[in-house]
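The complex appears here without one of its protein chains, the remainder shown in place.
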């Protein structure tokens, strides 16, 4: 369940045909991309932009990802991805995700992703201040 | 250029990180998926839904696709795909596309896709009436 | 580490350009697809074929997936995905994965996927006998 004690970004979109597979449902790897778009949108909604973070010389690499699939989604279905910060450390953070049917509210997929902040040369470094300010909010 | 004598569906979206490649630009195959989402949106904007067409026993298969790449797009850039009907026959139709930067209006990619209407058994058949009504409009 | 007490399928391939992202490394969702191709190959190497399982009326849906990213891979790099059965129940099974650089042997990504056997109508059912025979081997 999306937490109620902090900012949760909601991003709505339709399932694209290319994201489905031969079972006529959304392919399980597509949700990993939905998670990613959820956190891109999280940053935008909080006044940041990951593109700008990258241009400043940092990367937020993915160190771990996990997803649980509760119910399938289908082509053209309107989904909403909810994204929040699960944990924030000085050089790493964890996002939580929940993907639900926009109309019924039913949760279809839950997941998380762990990230480490590195320079473009690959050195582990502190998260940008504008991101660290989100801790606990 | 998008035509001015008929309905043109506009669909706006942000470039997802997964859609970029090692050149740090949107991968050329991603635009083929943008075209597809453009025509999904075209149908929705005209009160139809390709999902319902499929459920009625028809498929609109892709027989040909083409794209010209004029300028690259990057992660997080806001794009708009414009989609219109280029040509309509009784059993086939052609969609035209134009993908532009949402803010500057600059056209980045143009393209088309040709489609044939078939039954789920693979037999070529007439396009659904609700789609044929779009001819010339 | 890939286990030594059971069958481990190895599948080698080059990283495709489309699988990279703007960090010039393989996008993290691409590995989920590599895992999937690893288990497709596992079935083929053991004389089965998931395509035939599906034609017989069953699906092996994905209920959970997880991946840990240790080191990035790049375009054209030759990788090997190792896949084995981590756990087998009557109606569910877990695959384990390891993706390594083919030349150096260095492990880049590890992961798992959990699956449930269902009929095309969505009813949970027993795994096919030819798959259950792989338990503990």
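Order as written gives the chain letters A, B and C; numbering starts at 1 within each chain.
Rule of thumb we're sticking to: a residue touches a chain if its C-beta (ideal position, glycine included) is under 8 Å from a C-beta of that chain, and two chains touch if they have at least 3 such contacts.
On a predicted model such as this, the values are computed, not experimentally measured, just so you know.
Peer 1: Please identify which of the visible chains the hidden chain touches across the whole complex.
Peer 2: A, B, C
Peer 1: Which of A:2, A:18 or A:92 touches the chain that is not shown?
Peer 2: With A:2, A:18 or A:92 as choices, the missing chain is touched by A:18.
Peer 1: Check the options A:29, A:43, A:67 or A:127 and report the residue that touches the missing chain.
Peer 2: Only one listed residue reaches the unshown chain, and that is A:29.
Peer 1: Looking at the whole complex, which of B:15, B:32 or B:53 touches the chain that is not displayed?
Peer 2: Considering all chains, including the one not shown, the answer is B:32.
Peer 1: Where does chain B touch the missing chain, residue by residue?
Peer 2: Its contact residues with the unshown chain are 22-23, 28-29, 32-33, 36, 54, 59, 61-69, 72.
Peer 1: In the full complex, which residues of chain C touch the absent chain?
Peer 2: Here the touching residues of chain C are 13-14, 16-18, 33, 36-37, 40-41, 44, 49-51, 54, 74-76.
Peer 1: In the complete complex, which positions of chain A touch the hidden chain?
Peer 2: 17-18, 20-22, 24-25, 27, 29, 74-75
Throughout what follows, only the chains that are shown with their structure count from here on.
Peer 1: Suppose every chain is reduced to the average of its Cα atoms; which one is closest to the average of all protein Cα atoms?
Peer 2: Taking the mean of C-alpha atoms per chain, the most central one is A.
Peer 1: Quick one: point me to the chain whose Cα centre is farthest from that of chain B.
Peer 2: C
Peer 1: Just curious, how far off is chain B from chain A if you go by their C-alpha centres, in Å?
Peer 2: Centre-to-centre distance between chain A and chain B: 27 Å.
Peer 1: I'd like the Å distance between the centres of chain B and chain C, where a centre is the mean of that chain's Cα atoms.
Peer 2: The mean C-alpha positions of chain B and chain C differ by 33 Å.
Peer 1: Quick one: chain A and chain C, Cα centre-to-centre, how many Å?
Peer 2: Centre separation, chain A to chain C: 23 Å.
Peer 1: Using the touch rule from the top of the page, what residues of chain C touch 2 or more other chains?
Peer 2: 22, 29, in rising order.
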